[in-house]
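Report on one structure; see the data block that follows.
Only one protein chain is missing from this complex, and each of the others stays in its spot.
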Amino acid sequence: MRKTDILDVMSRKLAPFVMLFGFYLVANGHLSPGGGFQGGVVIASAVILLLLAQEAGSVTTSFPLTALSVAESAALFVFISVGIVGLLAAGAFLSVFLPLGSGTTVLDSGFIFVLNLVIGVKVGAGITLICFHILEAH
Amino acid sequence: MTVRNRHGSVWKKVVASSLLLFLVAATGVLFLDAYRAAPASNPEARTEKRYIVDNAKRETGAENLVTSIYLGYRAFDTLGETIVLLMAVAGVVRLASAGSGVRKKP
Partner (left out) sequence: MELSPILIVILTLTGIWGTIACRNLIKKVIGLGIVNSGVVMLFVYVGSRSGSHAPILIGQTAGLDASQIVDPLPQALMLTAIVVGVALTSLALVLAYGIHATYGTLDIREAERRAKEQLEPEEPAQ
């Protein structure tokens, strides 16, 4: 795709805000519409916006392919280990084991916040990897 | 390459397309008939909704009821779904970089 000045400047100015919105969706997944999957796809779309408007070399310098693959596999590993800790602590796989408060802050929400974060990282890294390889940007 | 339009092939195409259209339309009509005959509200759904509204915040810690379902009561399905996404990424990485594996005759 031919690089133009407008796309270059606008994508570099807009992509951090899109990524911030994605992290907001992931973090407030248990209080408002959103969650791990929705926020993860928005995070991936910020990186893909950069990939489409910039040249491929600069994006793979900021988001290297090996880091994305490691992030995706590590997120799945953290998910399974949270489940196993739930198995050891409360008797059932993936059961809720942290004490639940009655407010709405992060500490009161048990481990749903951790699960949302992990799923957001995994979905974001996975969809970015799919689009990198389909667009052949390596 | 152009296909020479022989005498019987136009009719074969028309018959095949109309048969497909008829089957698809029949599926739609049967499904809509079954949908119309279903009861308007399900009493078991009311029980399940009442349980979720009463107990979700206390048992899982999420006010968003959809999150409390797919990360609290049914987190195992979410684990399976993340594994499906991992398999899709693995398949795309292998196929896009090494081809689809179809061998030409040597």
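Chains here go by letter, A and B, matching the order in which they are written, and residues are numbered from 1 within each.
Everything below uses one rule, namely that contacts are C-beta pairs under 8 Å (C-beta built on N, C-alpha and C of every residue); 3 or more make two chains touch, one makes a residue touch a chain.
All of these numbers come straight from a predicted model, not from anything done at the bench.
Where chain A meets the omitted chain, the residues involved are 31-33, 35, 37, 104, 123, 127, 130, 133-134.
By the touch rule set out above, chain B reaches the unshown chain at residues 17, 20-21, 24-25, 27-28, 31-32, 35-36, 40-42, 45-46, 48-50, 52-54, 56-57, 63-66, 69-70, 74, 77-78, 81, 84-85, 87-88, 91-92, 95-96, 99-102, 104-105.
Methods note: only the chains that are shown with their structure count from here on.
Distance between chain A and chain B, defined via averaged C-alpha coordinates, is recorded as 24 Å. Put simply, chain A touches chain B in their complex at residues 29-36, 72-73, 75-76, 79-80, 83, 93-94, 96, 100, 104, 108-110, 112, 115-116, 119, 122-123, 126, 129-130, 133-134, 136. The touching residues of chain B, when paired with chain A in their complex, are 58-64, 66-68, 70-72, 75-76, 78-79, 82-83, 85-86, 88-89, 92-93, 96-97.
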